[in-house]
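Every protein chain but one is kept in place in this view of the complex.
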């Protein structure tokens, strides 16, 4: 790690430990931090020169590449509030990254600028309830029809993170038999209803995860993001980095869980636990360290490939996603075990486990990624 | 399994599926079912001839031995409300079993009878906050002093399940440098304060888990359970069966989680999932089945040893506890994975995961049991 | 376990420890014990009243049911020579069991009697090289044609255990488009060639695993085992119990591996290993004990179902096969780890690992069993 990155990581860590973690108790309850707290923390991050690390300088960010993000996002992830404070939480972070690449200057001025500044929140409305689906455009049931009044979006989305309270929705809709298009839609469009906030085990995402209904939702031509029928290509562009930034943040949370557990185990030693039990605790600690180090190594390696624009980055990001999501879960689970009955108290480790669990499912379930990794590997060998 | 047990298991299953599960939606929220719902379900269980399966006939139960309990409790455990309905939930169930063995007839009439009838709830107040502890009497900090006004209990207990709302507390207190004694204490004793209900990840136990403070809590001689200074011996008598009944109930919940997942996966097949992903789903299903079958086999084998009064039952119950607690967690975790994003919806699978997680920690952490298993095995081989 | 079984298990254990294990050094090298050693040990087993425990009394055995075999075979399996000594090694043991059920009295007199007495060895020639196959008769390429000179068998078999040195071959051949038939064939039939003994990692089976070529191999009508075209039904009858007796024997070998490791770890303690390392050793020991106990519990449960003729036995035997084969491998692998560099010395633990590895593949690969378990479970739930 370069000296510059190391210094930035340390500053981020100090900010999280000194400013963010002390506010965690204020964010208990449903759906993450209240807006007021989020804005306060964002101001503090701006003051500390740590705001929007992934965003280009022209939009007020630090302009870090993926390897730089890796070191900062891990530190930010040590608190569930950290990514909010630095304005690098999902789904905003991935939306900003995609808009920097493909939005028009006018779109950037209208939507990216306030998003990068933390003034608004956004969501990414792609997933649909079964049997609607992932990468197969023909399975996408939400449609956008070019009418005299503009593009009319109709359909239903499911598990859309952050929809409640978002000002901007990036909506994927089918625009031809084989193609889909992304639209930038104002959340107050009368054709949109956030029909239900799903009661899930994770609670920390602002706005939670919602079902959204689009019914005669009309948008103008200027709201097309990129080109018509290219939506799935852009989604791929968004997915690999977004997957990796998830890995960074969750690795940070897992490392904090382990620190909490070590802190507690160390105290117990003072009173004398049986040495043999200590040996089992050391096994758990060592396995956590190995998981965290392997996660970091995979993240760094994948980030370098993404920064270099290598085609191998896509497979690497699948590998990292599967490994890091399972490693973070194992580390937090073991940290709970190390803490004994204190571990099942909701705050903080009990909540950490609930927050990290879904990552093995979203961003492509680990089974789907394994299938993709295997198929790619077999095909590459055959060719 | 005998025909009689098989028939009883089927009747229990039908009762849980037909009567209890439909009421689950009424028990959402903190700390399990409201009293009214519990009493309704208990009446239904009485009507169905399934009430208090572990309790002797003279107290209105079915008088089943451990092997019989194994088949009924697993079915009861399929719903978090099931053990409440059948009045075989922890900690009441273990308290009843112990009182049947060691309480005086007067104590049984006063406390066991209403407990067996579901009229009151109870708790078992042994665990203390660190550095107070488990099986070492000298580490027990709560004391009972024989005074002119009776036994005076002073101290603090921690993670006492069901204390809030209990009428009866069985309290373990140190009564001599090397000995501890159990007392039957009315919960409305002015020397008792339920100081805090701990916010834990599991929510289904009525009353949750509490911190209790005993301050000049006075009880009479007639409230001694068993003999003075024999408390830890009785605790051992209580622990091995109580540990195994936990295994039974959680195996039931895990088996229901898998059923829910299979039901969902089967529906998805209709719409056609990729066959390869199906193969990975089948791997998950098969591993769950293997875990469940091995759990049942270990439970049955340990139950037979407990019924036969074999000394090997203690080691067997440690083995069963470690295996079943980890297997149930794996099965529920895999069931969530099988369901995809539906799996992380709180009800029911998300909650199941949170409810089962603590079982790897309480009743002796799995690390402590492993230490005990290893030490016993090495010593047995050497002798 | 009944007193009778416990006494028999203890006698078997004493015999293995006192008589068989001291001869292990004489059986080093390829393909198990030399015939002379095998015959000596078999005589000793006869003298000890432990010979042929699974065989009916009329053929000189002990007539044990599956639950009885479970306790004796585990003890026998503690040495790789043990099953040979007791004449209960695969594939002879499974062949005897099948012939007791379906051979004619004349066939039993001619083939089963000397096999049960240990005078001859046999093999079971079903498996064929890819793409020939398992349970699909149409994939079976070896044919038996009814000609004027008798049934003429032509084809090739692969991985046939014990073929070299066997006097009797039970050969499965296709006799109609949808059916296969078993034949009792003398190994000295001029139409049979043991073309190759495959160099596999396991070395302890007498005769190893061979490729056999049948070329104009003529046998009479009286050599049909059971009925024409019913071969696959008999194979199913043979497979479930044969699978379970493998579990019994390998569980025995694994338990001996752990004893060897504990013996060595205990000695090291004398010289003082770091306590923390000891804790990790205890974790390994405990996990081995849990694996062994769960294996025994599954074996016992499945044996009871087989003894009772329950249809559930087939699924149970698949579950037991997968679990026990993986558990035995883990236990031996961990025992090696516990022994440090001594563990990788070939005799005995290094060899044990090589011997047990194939069990996850033969008798149906664990993947095939998992597929079958999942499919059965899903179908059973749907119906």
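First chain written, first letter: the chains are A, B and C, and each begins at residue 1.
Keep in mind that, in the parts below, a residue touches a chain if its C-beta (ideal position, glycine included) is under 8 Å from a C-beta of that chain, and two chains touch if they have at least 3 such contacts.
Since this is a predicted model, take the numbers as computed values, not measurements.
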Residue, one of A:195, A:227 or A:290, that touches the chain absent here: A:290
Of B:33, B:192 or B:280, the one touching the omitted chain in the full complex: B:280
From C:57, C:106 or C:130, residue that would touch the chain that is not displayed: C:130
Listed residues C:159, C:183, C:232 or C:323, member touching the removed chain: C:159
Contact set of chain C toward the excluded chain (per top definition): 127, 130-131, 158-159, 198-202, 268, 271, 274, 276-277, 280-281, 336-337, 340-341, 343-347, 350-351, 353-354, 357-358, 360-362, 365-368, 370-371, 374-375
In chain A, positions touching the absent partner: 259, 262-263, 265-266, 279, 281-283, 285-287, 289-290, 293-294, 296-298, 300-301, 316, 319, 322-323, 367, 369-371, 373-375, 377-378, 381-382
Residues of chain B in contact with the chain not shown: 275-283
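One rule holds for everything that comes next: only the chains that are shown with their structure count from here on.
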CA centroid of chain A to CA centroid of chain B, Å: 38
Distance between the centres, which are taken as Cα means, of chain C and chain B, whole angstrom: 41
Whole-Å gap between the CA centroids of chain A and chain C: 52
Multi-partner residues of chain C (each touching 2 or more other chains): 279, 281-283
